[in-house]
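Reviewing the structure listed below.
One chain of protein is taken out of this complex; the other chains stay put.
Letters are used for the chains, namely A, B and C, taken in the order the chains are written, and counting of residues starts over at 1 for each.
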Amino acid sequence: MNKNVNLAVDIAGIKMQNPVATASGTFGFGNEYADYVDLSRLGALVVKGTTLHPRQGNPPPRIEETPCGILNAIGLQNPGIETVVNEILPHLQNKNVPVIVNISGDTPADYAKLAQKLNNSCAAGIEVNISCPNVKKGGLQFGSDPESAAEVAGAVKASTNLPVIIKLSPNVSSIVKVAEKVARAGADALSMINTLLGMKIDINTMRPSLGNNFGGLSGPAVKPVAVRSVWQVYREIDLPIIGIGGITTAEDALEFIMAGASVVAVGTGNFINPTATMDIIENLEKYLIDNDIADIKDLIGRAH
Amino acid sequence: MNKNVNLAVDIAGIKMQNPVATASGTFGFGNEYADYVDLSRLGALVVKGTTLHPRQGNPPPRIEETPCGILNAIGLQNPGIETVVNEILPHLQNKNVPVIVNISGDTPADYAKLAQKLNNSCAAGIEVNISCPNVKKGGLQFGSDPESAAEVAGAVKASTNLPVIIKLSPNVSSIVKVAEKVARAGADALSMINTLLGMKIDINTMRPSLGNNFGGLSGPAVKPVAVRSVWQVYREIDLPIIGIGGITTAEDALEFIMAGASVVAVGTGNFINPTATMDIIENLEKYLIDNDIADIKDLIGRAH
Amino acid sequence: MKPVKKTFDIIEKKQIKPCYGLLKLYAPELAAGAKPGQFLHVKCSGTMDPLLRRPISIHAVQRSGKTISMLYRKAGRGTSMLDSLDKLDVMGPLGHGFNMSCSGTPLVVGGGIGAAPLYFLLQELSGMQMQVDVFIGASSSEHLLAVEDIKALGHCVRTATDDGSAGYRGPVTDTCLPYLNKDVQVFACGPVPMLKKLAGDMEENKAAGQFSLEEKMGCGVGACLSCVCKTYQEKEKEYTYSRVCVDGPVFSAGEVVWK
Partner (left out) sequence: MKPVKKTFDIIEKKQIKPCYGLLKLYAPELAAGAKPGQFLHVKCSGTMDPLLRRPISIHAVQRSGKTISMLYRKAGRGTSMLDSLDKLDVMGPLGHGFNMSCSGTPLVVGGGIGAAPLYFLLQELSGMQMQVDVFIGASSSEHLLAVEDIKALGHCVRTATDDGSAGYRGPVTDTCLPYLNKDVQVFACGPVPMLKKLAGDMEENKAAGQFSLEEKMGCGVGACLSCVCKTYQEKEKEYTYSRVCVDGPVFSAGEVVWK
């Protein structure tokens, strides 16, 4: 493969050598996968959702398998922003990969504080999770209501010079409306989708299977909803998009890119194949060569 | 199996010998499956979505396979209410199964007219589709907005003495809010869920795969979203529920019943196994016997 | 016969060419009751991935052995799994097959995997003591199917390939063109461009005929309206969407509206 094709993309000022990132919460802080993945070959590393204070998360069981998908109810277990900024990010600096920190708060002020704390870190960008269905306060409400989504976006934007990516929830009547408001509030990019709110019932115990009752649905099952979301938002909103949801192969990644994503992120797919990101990068390159396409950017939004 | 267990349920005055129905649009008008299914053994037959005037539907392709699911974009091809009432329903009368007619309109007035036309038919009830994602006018909007959903429900209710079942869309920020409004407008029962709005892109043609671009996602992939919807609405709204979404086995049916459904309807499952409804009825009976449960009604909402 | 939903034993599997396979099922009722042009709706995996059944024509019937066979192209995930099965969960026989009581001298045209259902038709025509002209085309000799078997039935076969690796170099429609006239009844199955060209040629030459079509399917029994193709209904003087699964898969050539 020595033909010259260009996989590099740039999203809201974050330069990536290729359009393949990891989805927050599915790849830890990167090192967990270091036996399988050369982190320095990733387009970007989006790390676990971080909150102001350390969180224990939800009681187990936290994961359930569903047809071609999973439900998770982790509940944002994380060591808190201080530890992330002071202990974890510095170790990632020498990996030569842009690190995007995913943040979650209970109030717009929380989000603002989280963003501030990242200002002097080595983070390349901030992904704002306004849509985690696994926490009771905040979380879901922000993501489902265009106004509060915009409020959070504005608060983060006012507190940082880092690129701000707002992660949208699919659990809404119109994802375009939320995207519109968030764009006007100053978001630099959008990522979509977070998980669909779901539930599984254990017919033996006659109770919800997950410790938290509800969980977030992810994996191949949700791919059609994610592709549709990217397509809709790409048509209406002039912001770069990180496409997420059920991606396991380069073909899946191409669907998202043609629908309008500049970057794709792999989540549940890592669990099934720990080298999914590497395989996708390789096969995207091969696809460009085989189809005589010089630059992956030529494919963004091609299906419109 | 001669132990005495009771599978009969009653939903909004419609008496069913068991809680297993067919989902609209997946079972035609019943006869299509007559080689595989004894129609008289069904709990209820919910027939294809019907409109005031005959419709040609969308250009093909109309169906795409997705991971553990399908996308469909039929576009409500149907012969129109006159033909349904005058030619099709009379033939179903001697099948000894309650027939529920699913209706779709562009305006609340359309829905009212459709309901009127069914008044002197042999329909046992009306299912109001306010949520079909495959038609451009009307359709989706009604289902996504609580106020217009209520308007449609009210219009139908005012035009008929038949039991009125409102079919809810999952493409909303809060399905409970829509259910609430619709309940207040006089709905006798709720059915959920209709399909999730989705899309597939053909990376060879670089275009959306379906003739209509968008399609409705159904099948096992959506089951966790459907179970969650039933659970949420059951907790808040005092109306009987028909649970729909990805049901292929008696275990799936039990999940919905424990979540709060009085009846379940099988859609995509019929395509995979044409005798799915019969197998589910048989296995529900077996489950009751094996677990010494006298009446299936004892299981409704048990997971709460 | 009324269609059944049943799991049959696979008693023979063969790799025909690099990407074509043949399955033989022990299925007495199908062997006795199926008609040429009908198809089976088969489950390629015991799991929910892939989810839908796949329509595959009945390729041949061995009445004595009570078996039927299916000739298939490994087109994607579903068909590529058929190899690994010992039993096959089948619905069928489905659809309206070829109308064999039509007037006109039979003339059979197949392209690519379209040859699959035509063999069964030719078996029946042989049984009726007819020897007919058969035209089989493909992109290359690697994709030319059933030719020797059809010859063995006693029919006269002409082949055509796009790359000239076997028979005439060019489209199969070139080879049958001289035979099209008002006295023939064409039976055809193949890719859309071939059928479209053939339909034009037939119209020009006043030849009647029947085409077997393909569309993506859901139910296979006419209930879901997924598998439609556009047709022109003479009596209603308008276009409608007809279901390939029950209104077809065989349509009269003049009825089909080409994109």
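The rule is simple: a residue touches a chain if its C-beta (ideal position, glycine included) is under 8 Å from a C-beta of that chain, and two chains touch if they have at least 3 such contacts.
The model shown is predicted, which means the values in this text are computed figures rather than measured ones.
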In the full complex, displayed partners of the excluded chain: A, B, C
Residue among A:P19, A:G43 or A:G69 that touches the chain left out of view: A:G69
Touching residue (missing chain; options C:E29, C:D49 or C:D162): C:D49
Missing-chain contacts mapped onto chain B: 67-68
Interface residues of chain C (partner: the chain not displayed): 45, 47-50
On chain A, residues whose C-beta touches the chain left out of the figure: 25-28, 32-33, 35-36, 48, 56-57, 59-65, 67-70, 72, 74, 77, 219-220, 248, 268, 270-275
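Basically, only the chains that are shown with their structure count from here on.
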Closest chain to the centre of mass proxy, which here is the mean CA position: B
Geometric centre distance via CA averages, chain C-chain B, whole Å: 35
Averaged-CA centre spacing for the pair chain C and chain A, given as whole angstrom: 47
Residues of chain C whose C-beta touches two or more other chains: 48-49
Chain B residues counted as touching two or more neighbouring chains: 67-69, 219-220
